[in-house]
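In what follows, a structure is listed as structure tokens, so that the remarks can point back to it.
One chain of protein is taken out of this complex; the other chains stay put.
Now for chain A:
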């Protein structure tokens, strides 16, 4: 197993070959903005640097996605559509995989993560529920709901 597939680290990223060409990154930026546009509250795909650091991070963990990104970008021919609806209408076979890679890159940006309120899972020690007896009281109050093994007792289910 190579260092790259173990997960992203700064040193691993530095060691990566430049996976995408400059023209591919420019194209990725443009497509990213069609997929994820700018709003008053949220940056667009390119504003979140999907085409730079964050697609590299995606590919550091999922090198298998490189082909999907490349294929998707190659299918988006000039002139670029005006919006996502127009892009979607072209029916490109590689769009879904490209969109998923762009989306993953977008949410890896810590500023975006902060805005949506999710970066990663956190450890939450268990505090047991203390009121389960009360909460299940109506369930237990209705009695058994299973059909017993034939010959072993009366049926409880409503069938």
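Simple rule for what comes next: contacts are C-beta pairs under 8 Å (C-beta built on N, C-alpha and C of every residue); 3 or more make two chains touch, one makes a residue touch a chain; residues count from 1.
The rule is short, and it goes like this: contacts and distances are computed from a predicted model.
Visitor: What protein name does the UniProt record of the undisplayed chain give, "GMC family oxidoreductase", "Spermidine Putrescine ABC transporter permease component PotB", "3-isopropylmalate dehydratase small subunit" or "Fe-S cluster assembly ATPase SufC"?
Guide: Of the names offered in "GMC family oxidoreductase", "Spermidine Putrescine ABC transporter permease component PotB", "3-isopropylmalate dehydratase small subunit" or "Fe-S cluster assembly ATPase SufC", the one UniProt assigns to the missing chain is "GMC family oxidoreductase".
Visitor: Sort through A:42, A:66 or A:80 and give me the one touching the missing partner chain.
Guide: A:42
Visitor: Under the stated touch rule, tell me which residues of chain A contact the chain that is not displayed.
Guide: So the residues of chain A touching the missing chain come out as 1, 5-8, 34-37, 39, 41-42, 58, 61-62, 64, 83-85, 88, 96, 99-100, 103-104, 107-108, 113, 116-129, 132, 135-136, 138-140, 142-150, 152, 156-159.
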